[in-house]
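Now for subunit A:
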Amino acid sequence: MKSFFPVVTVVAAVLLIWIIAVVPMNMHLTADQAQRDGLAVSPDTPIARQDFSGLGLAVRNSHLIPLTYVNVRPRLPSPHQIAIELYDTVIDKKITSKRSLVYHGWVTLAPTLLGFAIGTLLGIMLAVGIVFSRVMDRSVMPWAIVSQTIPILALAPMIIVVMGAAGIQGILPKAVIAAYLSFFPVVVGMVKGLRSPEGMQLDLLRTYHSSNSQGFWKLRLPASTPYLFASLKIGISASLIGTIVAELPTGAKAGFGARMLVGDQYGQPILSWAALFAAAITAAALVGIIGMIERGTLRQMGMKPA
Partner candidate 1 sequence: MYERPKLQSLTPSTTPTQDADGLSPLVIRASNLDLTFQTNDGPVHALKDVNLEVNKGDFVSFIGPSGCGKTTFLRCIAGLETPTSGALSVNGMTPDDARRARAYGYVFQAAGLYPWRTIGGNIRLPLEIMGFSKAEMGERIKRVLNLVDLEGFEKKFPWQLSGGMQQRASIARALAFDADILLMDEPFGALDEIVRDHLNEQLLQLWARTEKTIAFVTHSIPEAVYLSTKIVVMSPRPGRISDVIESSLPRDRPLSIRDSAEFIAIANRVRDGLHAGHGQG
Partner candidate 2 sequence: MIYIVLGFAFWAAGWVLNVRLANGPSGDVRSVRIAIPLIFGLTILVVWEFFVLGFEINPVFLPRPSDIMIRMSQELPRLWADFVQTIIKGALTGYIIGGLAAFGVAILADRSEFLTRGVLPVGSFMAALPIVGIAPIFVKWFGSDWESKAAVVAVMVFFPILVNAVAGLRDTTAMQRDLMRTYGAGYWPTLFKLRLPAARPFIFNGLKIATTLALIGAIVAEFFGSPTVGMGFRISTSFGQLALDMVWAEIVVAALAGSACYGLVTLLERWMTFWHPSNR
């Protein structure tokens, strides 16, 4: 692919900036720790060191620079630290262990996928309703569009607590949030897609005296496929983010969001970062899978993506 080298270059540039930034970000902490370990640090009191920037300290204490990359509680972990943590918790641990990121990943992924499936199905149904019923179009569609401008995500933790208080726990509350977050993108995208055939094509079907239902299955539904996939990609990301946000402030014990919190609260930042990266990789993988399904389906149908 002709984008390969440019992408690799950009990613490499970002990595390079990151690796360089580790030094000034971690220098103060490293200097403090080094002093406790008995190494020579200049200047030699924490208070005096406050006057210097991370870069300034690095210049003065070049022997400490390698140490900034192996700090146990870094402000900015080095890429290799995150990679090691990921390897440890994904490959080295048993999947059933509470420390395994795969376990936590599943705790987050299960409601995401369930909610996404429900949201998508309901969304498609509502979209069909909107396209074929004028009343629903006029009354519901404006709200569907407006709801995309409302920060629904902020509601996520609340729904968990309310449902929890009503006795509904486990996978369902998070699935409800995931469903809600994928619902509206799917509705909006599907409506756009179902309405996308040009006047000319609809007229052609009318000359064949086809019924509404035939028109739906033979023209509208296939025509909406690219738009559906575009919304699915947005929907799955939103569902995943929603589930993670739902886990955050409610003292959840498992899942990516919980992991991020735990790392934060127990002073193990590398844990948080690893969880964040694992979540990012999961999001990318999900969107990628949908992308592959999209390419395969569209190719079978002979269409191009929206």
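Just a few scattered comments:
Here is the rule we use: a residue touches a chain if its C-beta (ideal position, glycine included) is under 8 Å from a C-beta of that chain, and two chains touch if they have at least 3 such contacts; residues count from 1.
On the choice of candidates, all candidates are chains of the complex that A comes from, given by their letters.
Owing to the predicted nature of the structure, the values given are computational and were not obtained by experimental measurement.
This complex pairs subunit A in touch with one listed candidate out of 1 or 2: 2. On subunit A, the positions that touch candidate 2 within their shared complex are 2-3, 5-11, 14, 75, 134-135, 137-143, 146, 148-151, 153-155, 157-158, 161-162, 165-166, 233, 237, 240-241, 244-245, 248-249, 256-257, 260-261, 264, 269, 272-273, 275-276, 279-280, 283-284, 287.
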